[in-house]
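Below: one structure in structure tokens.
With one protein chain removed, the remaining protein chains of the complex are shown where they sit.
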Amino acid sequence: MTPLLIAQIVIVVVVFHALLLSAAAMVWVERRVAAALQQRMGPTRVGWQGLLQPFADVIKLMFKEELRPKAADWFLFALAPIISASCAFAAFAVVPFGAQTTFFGLLGDPLKLQVADVNVAVLVIFAIASMSVYGIVLAGWSSNSKYSLLGGLRSSAQMISYELSYGMALASVLLIGNSLSLTDIVNGQSGYWFHVIPKWFIFLQPVGFLVYLTAGVAETNRAPFDFPEAEQELVAGYHTEYSSMSFAMFFLAEYVNMVTVSAVATDLFLGGWHGPLLPESLGWIWFLIKVGALLFFYVWMRWTLPRYRYDQLMAFGWKILLPLAVVNLLATAAGVLYFGA
Amino acid sequence: MPTLNDYLVLSAILFAIGTAGVFVRRNLITILLSIEIMLNAVNLSFVAFGRSLGTADGQIIVFFVMTVAAAEAAVGLAIVIGLFRHRESLNPDTFTSLKW
Partner (left out) sequence: MTFFYVFGAVAVIASLLVIAQRNPIYSVLLLIASFGALSGLYVLLDAPFVAVTQIIVYAGAIMVLFLFVVMLLNAPHEETEHDEKIHPLRRPGPMRFGAALAVSLLVELLWALTRGNGEPNAFGEASVSSVRTLGRVLFTEYAFAFEVTSVLILVAMVGAVVLAKRDPRAHT
């Protein structure tokens, strides 16, 4: 048990618990921000300023009865939330959240703040995003109810449609980042132009950033693209028949997916852990700040924008977002060729 | 360390399983799935040979095989949907009206 191995295990444990805590924090943030946007108070009773509200929610969910419809295919019914939650957590395994650090000299060699540094990290994220479709499809099918089936099929059709624009936005970043490894892409964004403007890729790829964020919002089935799971439309869609902890798993998967999309956007477009005033080894604080800003943006969008109808949503994904992403890719390729960067 | 022969044997086993699926099963979708198993077995042997010879060609050919498999699966499934609409069955034995 070398110190390096211990440190790696500690990183795995820290990342896992950080994701769980962030999902809990998102529950609180969502309810308070929604309340503020709607000019009311939101939960303020449980703990100081309502900070223990997510834990109260979890305890309530744990005590609920676990219903299982009799006509449901029990194996797939139990498997679907597991697939959703596992893919959500697995995608974060390749996301770096800080610079290499030796933890103030405790370790001999610097350790990367990343669970696994593979050299095809961007593709791995894309692959796990495409696997998470199965959780929703199987949930919709195995519940054996028409609302669930319709919601599941619609939701998964939406996810696979927006995956294309997601991939094109990733490809445009690859052209200027010159590597598939997220650590290399973040390291390519260090430094400043004219000592003032940081060399983040968002300034080189504004359209790509918007495409990526829109596709990411659609991938995680959040508003304004949440028609398949909206309560007013399809009685909660694919997770209609789920209750108690399975429902909690779907919710956990949704929030962790949001965190992953925000974290990958931060790494690709917003410079990762680079920021002024702090030393490199404390860069993870900047990372948290940037991810937090994107998550606030997510919540803000949900409670501000009206929902797209399903055919409008699909038309937007195929007829507007995908051509925009392709044109962005072509323009980026032309720019790289011309400017030689 | 696994040798090239190990990978080829595995590929042969998978290919034979796929072939058995095509012969034995009487469900059009399962037959298409068995064809996918066969294509994957071939992909495995391509990558193994590419690694053994030290070139990139094995992986490139696998790239093309995957693309062709995707196209073929899409068209095959569209045909299956058309056939199902006609006869309400997925058993290839029901589509024998031209048999002598």
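Labels A and B are assigned to the chains in the order they are written; within every chain, residues are numbered from 1.
Just so we're on the same page, a contact is a pair of C-beta atoms (placed from the backbone, for glycine too) under 8 Å apart; a residue touches a chain by one contact, two chains touch by 3 or more.
A quick note: this is a predicted structure, and the numbers were derived from the prediction, not measured.
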Tell me which of A:Val120, A:Ala293, A:Ala315 or A:Leu330 is the one touching the absent chain.
A:Val120
Using the touch rule from the top, list residues of subunit A that touch the missing partner.
76, 118-120, 123-124, 126-128, 130-131, 133-134, 137-138, 141, 149, 153, 156, 160, 180
Kindly note down the residues of subunit B that lie in touch with the hidden chain.
1-10, 12-21, 23-27, 29-30, 32-34, 36-37, 40, 43-44, 47-48, 50-52, 54-60, 62-64, 66-75, 77-82, 84-85, 89-91
